[in-house]
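One chain of protein is taken out of this complex; the other chains stay put.
A and B label the chains in the order they appear, each numbered from 1.
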Amino acid sequence: MSAKVGYRKERLDRGIKARTDDIFAISTYREILYLILPRVFVIAGLLIFPLLGDFTGVYWQNVIVITCTIALLALSWDLLHSVGLVSLGQAVFFGVGAYITGFLAQQFGLPPLVTIPLATVFGALVCTMLLYPVLRLRGVYFGLITFALPLLFMRIIETTKVLGGTEGMSGLPALPSIAISLYIIITITLVCVFGFQRLFETDYGLVLKAIKDNDRSVIAAGFNISWFKAQAVFIAALPATFAGAFLTHHYQFVGIPAFATDYSILPLASAIVGGPGSFFGAMLGAFLLVPLSELLRDLGTLRIVIYSVILLIFVVGLPEGLYPYLRRKYFQFERVVSMELEEGGK
Amino acid sequence: MSKETILEVRNLSKNFGGVKAVSEVSFQLKRGEALGVMGPNGCGKSTLINLITGFIKPSSGQVFYQGKDITGIAPHKAVNLGIARSFQMAKPFYNIPVYKNLIIPLFSPRVRKLVGGKFGDRDEAAIHLLEDVGFERDSSIPYKAAGSLPHGYVKRLELARCLSLEPDLIILDELFSGMSMSEVASILPFLERLRDEGKTLIMVEHRLKELFRVVDKVVVLNFGKKIAEGLPEEVVQNEEVRKSYLGSEVDSSA
Partner (left out) sequence: MEASVLIFGLVNSATLMLVALGFSLIFGLSGVANLAHGGIYLFSGYVTWMLMNYLGVPFLLAVPLTIIIAGVLGALIYWVALKRVRGLHLSEVIATFAVGVAILELFRWMGFVTYEFTLPVFIKGSVDIAGVSIDYQRLLIIGIGLLLAFALWVFSRYTKMGLALRGMAQDEYTALSIGIDSDWAAALSMALGSAIAAIAAISILPLGIISINMGYEVLIMALAVSVVGGLESITGLVVASIILGFAKTITGTYFDPKWMEVIYLFALVLVLAIKPSGLFGKFKELEERV
């Protein structure tokens, strides 16, 4: 019986893993560099982008504004998901933020510097209070109410003609310039990504994460989980209401489209495609899907079909999402090693 | 020396539709005592625990804890008063490393008030607790995701979760079920030590021999009613108790 020689791929993890999956013992400069390089790349890339206005053109600058908006909504979705709440209507946060800003700007003539922070915080409060009653319940209820709320708001505004009715409110004060807009929204997006990620590394974040795993044991540890979920909803609502408020001034307009399905489906798809639970995944998803959607603009509503199908494929087939996969690949060497094979082996 | 009463249950009842899961149960427990609750399957032991800890609201009756009426209290408030419980169907936080599972109770309002501690301090406390209930410190087990734990370890983790809350009253619902003989044997001395240190214990258990090594007295339930109460040796001689168990289990263990 002769032994054959075969080859197989061997995978090694970079960095020396210490005890848990998330703590690395780092020894060399190169390894530190290896760890922080992707972050530096992303941050630097996003901060330099607005300076390249002449080169990229206003169109793509606008695309990045929208991408960041969707990224913020996706981050918000991801935070809710981390506590075990599935939102089918991120548009409700977006719309509430947008309408409060519009109202403040039109009625009281306040500048964006005032309306945006006010609408962000106040809008998040309003949304939390609207959603609080269903937080007691497990299961599909949160999904149902977030699905229904944007539609309800839309209908109410349509029928009562309040807040501009179907016409909406236009001619709202603009932000100073596209470059400043870009800087604001990019900074906020980065702060949210890294902030949320940090938050979930704290003991407080651990409690939030534990609620999704097993809410009963969190209660048995002495936590009022409705109150914790309410806090999570409030924190999650902040980036979303900000996105609504910001885009209102960006477009100088707010109307019923603020509650449109796009603002629900796109963030949902982004977070799922990127990989729920890591926040970076949600951002990655948005930066893939939104520019893609701009490229597919001519397809009209077929785009929504495409998103839905992508969403389905990922939810059912690749629930882990892209980010964890890429991350794993990045942190692994692959090398081919020879090995002896038994007769009849592969 | 008579001690203060820590828990008193008065005529506690719970109906699920037509089923009387618990009916008119009363008993008292003094500080430092260890009480066993026994009875055949489905006789309402878990329901009784749930009623005391507030996970289920009683249909009638009252619960007093340290002299205060806590009937129908919100479960998290019961915990913060010092009542810690384990679940019969113990489930860990699957996606969180084992030792971090304990960070959650260690971060709870009660422990923060009693012990304090900052972010990061709690890791060491958690590892200590795990050692106490028989996790090997230097193995990799405490650092793996809790979803990968074998069942016996999940139960020990559940016990550690209760202890981490610095409770005055510990209620264990079938801690031994799903543990192997040797696991039970290794955890028994620890429970005995808890009792000797003066912790108040309530244990629901089917394994009577092991139960009797820990508890001072027992309450026996059948069809939701209390049919006997007293010292373990006395209770197993009781005719009604023997009938409810159809003889077998009591004979073999007593």
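Here is the rule we go by: a residue touches a chain if its C-beta (ideal position, glycine included) is under 8 Å from a C-beta of that chain, and two chains touch if they have at least 3 such contacts.
What you see is a predicted model, and the numbers here were worked out from it, not measured in a lab.
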item	value
Contacting the left-out chain in the complete assembly, out of A:144, A:199 or A:288	A:144
Where the missing chain touches subunit A, by residue	81, 84, 86, 88, 130, 133-134, 136-141, 143-145, 147-149, 151-152, 155-156, 159, 216, 261, 265, 268, 272, 299-302, 304-305, 308-309, 311-312, 315-317, 319
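Rule of thumb we're sticking to: only the chains that are shown with their structure count from here on.
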item	value
Centre-of-Cα separation between subunit B and subunit A, whole angstrom	42
Subunit B - residues contacting subunit A, complex	53, 55, 74-76, 79-80, 84-85, 87, 91-97, 100-101, 103-111, 119, 122, 140, 143, 145, 161, 165
List of subunit A residues in touch with subunit B within their complex	19-21, 202-204, 206-207, 209-210, 213-214, 216-225
